[in-house]
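As you look at this complex, bear in mind that one protein chain is not there, while each of the others sits in place.
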Amino acid sequence: MNIIDARKLVHEYFRRDEEGNVEGVSVALDGVDLKVKAGQFISVLGHNGSGKSTLAKHINALLTPSDGTIYVDGKNTAEPENTYDIRQTAGMVFQNPDNQIIASIVEEDVGFGPENMGVPTDEIWERVENALKSVQMWKYRTHSPNRLSGGQKQRVAIAGVMAMQPKCIILDEPTAMLDPDGRKEVIRVAHELNQKKNITVILITHYMEEVVDSDYVYVMDKGKIVMEGVPRDIFSRVDELKSHRMDVPQITLLAHELKRSGVPVPEGILHRKELINVLNS
Amino acid sequence: MSLIVDKVSYKYSTGTAYEVTALDEVSLEIKDGEFIGIIGHTGSGKSTLVQHLNGILKATSGTVYYNGQDIYDKDYDLKDLRTRVGMVFQYPEHQLFETTVFEDVEFGPKNQGLDEKEVAERAYDALQRVGFPEEYYDQSPFDLSGGQKRRAAIAGVLAMKPSVLILDEPTAGLDPKGRNEILDMIRSMHEKSHITIILVSHSMEDVANYVDRIIVMNDAKVFLDGTPKEVFAHSKDLEAIGLAVPEVTYLMLELKEMGWDVDTTVTTVEEARKEILRAYEVKKSASK
Partner (left out) sequence: MFREITIGQYYPADSLLHRLDPRVKLFFTLFYMIGIFVADNIFAFSLLTVGLFSAVKLSKVPFGYMVKGLQAIILLLIIAGAFNMFLTPGQTLATVGPLTITDVGLKNAGLMTARMIYLIIGTSLMTLTTTPNRLTDGLETSLGPLQKLNVPVHEIALMMSIALRFIPILVEETDKIMKAQMARGADFETKGLVRKAKAMVPLLVPLFVSAFRRASDLAMAMEARCYHGGEGRTKMKPLHYSKEDRVAYLLILLFFAGVVVLRILF
């Protein structure tokens, strides 16, 4: 069964002038079909304003469809009584690490979700411990978030979601505000949760390097899914990616350029080693 | 005409358990018209360093000279220095405040005490130089996209006609296309007007393609200083402090180890393509 199943999802919002009168309608999502199997690691790529964050908010029932439907673990997000179930099933991590940490102590923040769900005290502690250990932040449990690095704060935010024991985690541009080290930390942790805890991960990003190890990649532009496939397939379509305001990693681009110059190199090279092997053969 | 940083140290929270040395006897010279990238980790001291160049932070010890004058002299006009050494901070949201983009860009020249006509001319000129679309001049700066906000913020500093422009992480939060557009814009500005430009960044790959000189900061000190090729030749040292050289440089290093006759100082995809192509032809004809 698909843990996430979006069918012809449409999201419109009204643009209003200063008096609040409707000026026009903007379409943020335009007939999106998205199917994610449990246990997958999928990525949604797109430039700023492509609609990818709007899509993320639909998976968490923070927004509901203007048209079309989306099921999360078989539950329709449009039904208000499903809201809290969906938010427990599909936890969400946001872009700005500072604006999603509620408490002044790491462990208290991780406990916030379970507290809201009405989990008994003893179990909250258990969950907090497991969650913090799963992102390697256990030894920081009594620290103040303000003294942590960006990557560490994002890991705390992930732990906050993990403590709700979700089946799926949506990471909405979790690395956009981090430095290269922090970015690596967060992506590594996301892959670990996917592999060790069998959590379905949906990574929303505009950094191409981060999606290389995904199971499946969607590319969005103007509210539509414009490309989809395994990373190798997506990365072999360099010119198409560029037309959607996306970049490709240096190695992939180099392989593409070499091929154009007549060197027999296949498209969709993802890693340095692959290119070296090809060149040496 | 240059900026000289002479043995500058900067400490904060002095006298407490949290004392931090953000800069440790840093010395540098920045000449007119240079295009420099300052690279380092969060906490390496790179942002602290540039904040000394326009006198917003005052060194705990050491001094900064601008055009031969000690900026810490009692009668030195720091406000004037800030119009000559312009600085754009990381988040445009931290400086945009007026009701329209145009008025916001006028803020700097107005503070310089220029007359109304001159102020408007400067603002117009600055917005043109950063390629800001004219139809948005009267828009609220809060409604702009990330890339346009960044342009408006840069224009806001350019309008003061600085001869040095410092940009702290000008591409943070932008998507790849937006990032390239801003960097291209900065490069063409440098080519046209020859102002000194200092880019502060933690991304080697971004900067390698653009600047003429890279200063690597680590642990409050200058770690490396030279042309991109000179700096990337120290790939092992860079890795030791957790900074990566561009992927293509690694590729060339590995190919060289395998006996390919390639130049390992390559830093861009285009250079790499040419090098590999050249070496590939040599190899092919040799095997014939």
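Lettered A and B in written order, each chain numbered from 1.
Simple rule for what comes next: contacts are C-beta pairs under 8 Å (C-beta built on N, C-alpha and C of every residue); 3 or more make two chains touch, one makes a residue touch a chain.
Source: prediction; values computed, not measured.
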{"item": "Option touching the unshown chain, where A:10, A:117 or A:278 are the choices", "value": "A:117"}
{"item": "Candidates B:29, B:73 or B:93 - the one touching the absent chain", "value": "B:93"}
{"item": "Touch criterion as defined above, residue of B:67, B:111 or B:188 at the omitted chain", "value": "B:111"}
{"item": "Missing-chain contacts mapped onto subunit B", "value": "12-13, 16-17, 51, 54, 56, 79, 82-83, 86-89, 91, 93-97, 107-108, 111-112, 142, 156-157, 160"}
{"item": "Residues of subunit A in contact with the chain not shown", "value": "57, 60, 62, 84, 87-88, 91-92, 94, 96, 98-105, 107-108, 111-121, 124-125, 128, 142-146, 160-161, 164"}
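As a working rule, only the chains that are shown with their structure count from here on.
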{"item": "Separation of subunit A from subunit B, taking each centre as the mean of its C-alpha atoms, in whole Å", "value": "30"}
{"item": "Subunit B-touching residues of subunit A, taken from the complex the two chains share", "value": "47-49, 149-150, 176-177, 179-182, 206-208, 245-247, 249-251, 253-254, 257-258, 261, 263, 272, 275-276, 279-280"}
{"item": "Residues of subunit B touching subunit A in the complex", "value": "41-42, 145-147, 172-178, 180, 202-203, 205, 242, 244, 246-248, 250-251, 254-255, 258, 260, 269-270, 272-273, 276-277, 280"}
